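Working notes for the structure below.
The complex appears here minus one protein chain, its other protein chains still in place.
All chains are identified by letter, namely A, B and C, in their written order; residue positions are counted from 1 within each chain.
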Amino acid sequence: MSENVQVAVYGASGYSGAELLRLLAGHPQSEVALVTAGERAGQRLGDVFPHLAPFANMLLESVDTDPAGRADLAFLALPHGRSSTLAPKLLDADLRVVDLAGDFRLPAEAYPQWYGFDHPSPEWLGKAVYGLPELFAKDVAGADLVANPGCYPTAAALALVPLVRAGLIEPAGILIDAKSGVSGAGAKPTATVHYAHTEGSVRPYRVGTHQHTPEIELVLDRASGVATSVTFVPHLVPAVRGVLVTCYARTGFSLDELHAALVAAYDTAPFVRVLAAGEMPDAKRVTGSNVCEIGVGLDARTGTAVVAAAVDNLVKGAAGQAIQNLNLLLGWPEDWGLPVHGTPW
Amino acid sequence: MSENVQVAVYGASGYSGAELLRLLAGHPQSEVALVTAGERAGQRLGDVFPHLAPFANMLLESVDTDPAGRADLAFLALPHGRSSTLAPKLLDADLRVVDLAGDFRLPAEAYPQWYGFDHPSPEWLGKAVYGLPELFAKDVAGADLVANPGCYPTAAALALVPLVRAGLIEPAGILIDAKSGVSGAGAKPTATVHYAHTEGSVRPYRVGTHQHTPEIELVLDRASGVATSVTFVPHLVPAVRGVLVTCYARTGFSLDELHAALVAAYDTAPFVRVLAAGEMPDAKRVTGSNVCEIGVGLDARTGTAVVAAAVDNLVKGAAGQAIQNLNLLLGWPEDWGLPVHGTPW
Amino acid sequence: MSENVQVAVYGASGYSGAELLRLLAGHPQSEVALVTAGERAGQRLGDVFPHLAPFANMLLESVDTDPAGRADLAFLALPHGRSSTLAPKLLDADLRVVDLAGDFRLPAEAYPQWYGFDHPSPEWLGKAVYGLPELFAKDVAGADLVANPGCYPTAAALALVPLVRAGLIEPAGILIDAKSGVSGAGAKPTATVHYAHTEGSVRPYRVGTHQHTPEIELVLDRASGVATSVTFVPHLVPAVRGVLVTCYARTGFSLDELHAALVAAYDTAPFVRVLAAGEMPDAKRVTGSNVCEIGVGLDARTGTAVVAAAVDNLVKGAAGQAIQNLNLLLGWPEDWGLPVHGTPW
Partner (left out) sequence: MSENVQVAVYGASGYSGAELLRLLAGHPQSEVALVTAGERAGQRLGDVFPHLAPFANMLLESVDTDPAGRADLAFLALPHGRSSTLAPKLLDADLRVVDLAGDFRLPAEAYPQWYGFDHPSPEWLGKAVYGLPELFAKDVAGADLVANPGCYPTAAALALVPLVRAGLIEPAGILIDAKSGVSGAGAKPTATVHYAHTEGSVRPYRVGTHQHTPEIELVLDRASGVATSVTFVPHLVPAVRGVLVTCYARTGFSLDELHAALVAAYDTAPFVRVLAAGEMPDAKRVTGSNVCEIGVGLDARTGTAVVAAAVDNLVKGAAGQAIQNLNLLLGWPEDWGLPVHGTPW
């Protein structure tokens, strides 16, 4: 391995891929060695994303390009279902892999119901490490295959795990109402993301069927050792970036007790900002940064804890967290290349 | 009373007041006889709201102007706490009053906690009719004083009452996660509504303390005859108009049963649109109209009914509903001056 | 002809078609008898545009449907190049036609260069009336075929014609910098109108080649009797509706003289609002209305008149003006079904 790690970005014509490149441009020991695309293979990156000036002249190559000898590590920012086939090949070619899709996050039997396909490489599922550094940093160091978490599970788990672990909220009947900007729907033009349809639009989608539901339950259970049940309903709101999850759970504890557990959990976490008790996060404030901002309130009338968390879905919810995992994988400082200050306006 | 009813609009320099005027411009038997403002009294309406062309030359008068002999009915679109003093004077002067503020919606003892003031005219609280026409139309006809509902309670009650009434959802532990555009915060410039702060911002506010909480419980209880408990958390989203409430309740019934109850409840309601089972509403689709769009889903894994409702906060959530009440008060067709088709883009 | 005129809306799945329906829902003597679509033919209108409640159950028919006996008048809201073939057939079937595309606005020889096709029915070009009512109302009354103006030419002509006519600005070297919301780009999802690309985007397009350029020169010349030359550069801005044109011309006259000419020209025009001298229009204020708002300023240092005009591109710039033409065609009051008050927020 050279001094600079050579990285490949698969899916560089999508939003997560582009965001990986934006952040890698500021990373001190990474070099982008290979970028791939589907339909846009053969074009210059500068023609697809003119704002990515440092990489303007790189050619987008086919996803079938052999990376051996060119890259040490691959980020896979591909649509769900592609990396479960590609990753084993790259691993066999001795690359390390950070997968931003959902292909290595669930047990094999969950894929038909939640993702609509039979998993083609179930033998790798047990070896994949779930890369939520604030909860599983030790597992990530030295891993070959990292399943980078989804945006909603990242925010939900960071908000809820300390409270479930400490027994401060009831693990059954947790309810998560999530709001997301439209970049989460991807770069492909559809009626859903037409400006004239999205401006002023607020709507729930995929009620009871979103693939992040089992991922949230799984990470809560694994991190806390308690079996939880979660109702999860995402919404689209008229913003480009940003995810806010508002989590509701029954509690018999005080606001100060809830707050103290969150503060203690993230005392030394560089990318989690716990607000003062009762203050609520804002998706805008984390835009462009790798920060998860968390606030907790209490509706004492009904005994309901309200814990909300905001992330930039493309950074802490995707590309930024992937680079955080890169840093952990290679034993570098966790925050290399990752801003804690955003660009909120 | 002349053939045309002469109406006064108190608070015509605010958003709800302006929206009343926009709709009254298309009402067949109303004439705007008097408009008032606070700081902007003395100015032409056209200087405050250039888009209200039909009323451009009307002078904004002081709120203390004597309306006797000029107006038959007054809409009060004033900040909370003003109409509880003003309305009794207008009623004594033989005007009918539709109050768009919260001053006549709750029992007297609730005002200190939820609105921060002692109610100055509690004797009128018992005479005020809660003007949610789909539930209480008969009470409105002939009333002297109508308490026009809040935007969130309108949407929440229309979504939940049929299900509570029919015993299809558990009345305890109902959870309402609401999203609102910023016009609900009023026309006054504040840091909160600065464009640069609002664009891209998604945030909860007033967790556990919003004044619409007891109003929602009260209308649910009154309309259903069952005691409910509600946790209510509103959010601001980057939109001008629009409220979406997503309501969660435990249920043992099927999606079809839930859906059938909603369809039956609003079979003949001109302003409620119940979507197909499982389809979800969009705040954008009701913009500019007096429609409440309702959708219901079911998370069968957790036994959670998800019923969502969207209204334009300035129309069905304020000015449009006030005109619907005007129509009912005077025995006119319920839909005069009230569009069912919006201006979504 | 029945008491209600039966109208057909061709292209009802596009934005101009939908806006025609929204406005026709409030028109006192029109009935929508036939709606057509391309790819979406066969679907219910309510499935395509849920906000168009009054027409939810109408079926979108094929553009080839024979309208004879069903409709008296057809609005053609089709992509450019379609109505030049369709209109002659409808005219032969004794329908009157209002064409919202550009197919009947220019002389035949202009079509290859500006629209990229040879005009298939040039014999109709001489019979088509250019339907800008404020300038050519007399021609519209009784016409069989009306060429409804483009959005930019509507705003530009209303701003400039009175000044050119009165000899107050130099007719050569007029410069028009135009800004438009993205609904002008149509309902088809493309990368250009993806929310994530449009939010925050301000960009010129089609410099020197936009098809509205010759239309603007033509209407200026025809209405004023003077030969003009115009440089026209449109821009996309992050808004749904709204067109603002800022027109620059050399002048030796005073601001008061410029302003007086505009005031005089539109003294009795129901849909033109001339602002006080020096005040500038705002695209937002005319949203949802059929109004063109005009303001004039003067840069005395450089002898440059600055006259700006705002219209809602879908109303005064398309569907509203088409209905204004319908009213004139049939001798009805010019403002039937057409609001002068907008829905700016």
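To be clear about the criterion, a residue touches a chain if its C-beta (ideal position, glycine included) is under 8 Å from a C-beta of that chain, and two chains touch if they have at least 3 such contacts.
Remember, predicted model here, so these are calculated numbers, not experimental data.
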Selected residue (touches chain absent from view) among C:Gln43, C:Ser62 or C:Ser229: C:Ser229
Contacting the left-out chain in the complete assembly, out of C:Gly208, C:Gly225 or C:Gly331: C:Gly208
Residues from subunit C at the interface with the omitted partner, ascending: 173, 175, 177, 179, 181, 196-197, 199-205, 207-208, 213, 229-231, 233, 235, 237-242, 244, 246, 248, 250, 278, 280-284, 287, 295, 297-302, 304, 306, 308, 310, 344-345
Touch residues of subunit A, complete complex, unshown partner: 15, 21-22, 25-26, 50-54, 183, 240-241, 273, 282, 285-289, 291, 293, 339-345
On subunit B, residues whose C-beta touches the chain left out of the figure: 15, 182-183, 187, 189-191, 193-196, 198-200, 238, 240
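FYI, only the chains that are shown with their structure count from here on.
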Centre distance in Å when subunit A and subunit B are each reduced to the mean of their C-alpha atoms: 39
Between subunit B and subunit C, centroid-to-centroid distance (C-alpha), Å: 36
Contacts with 2+ other chains: residues of subunit C: 15, 183, 240
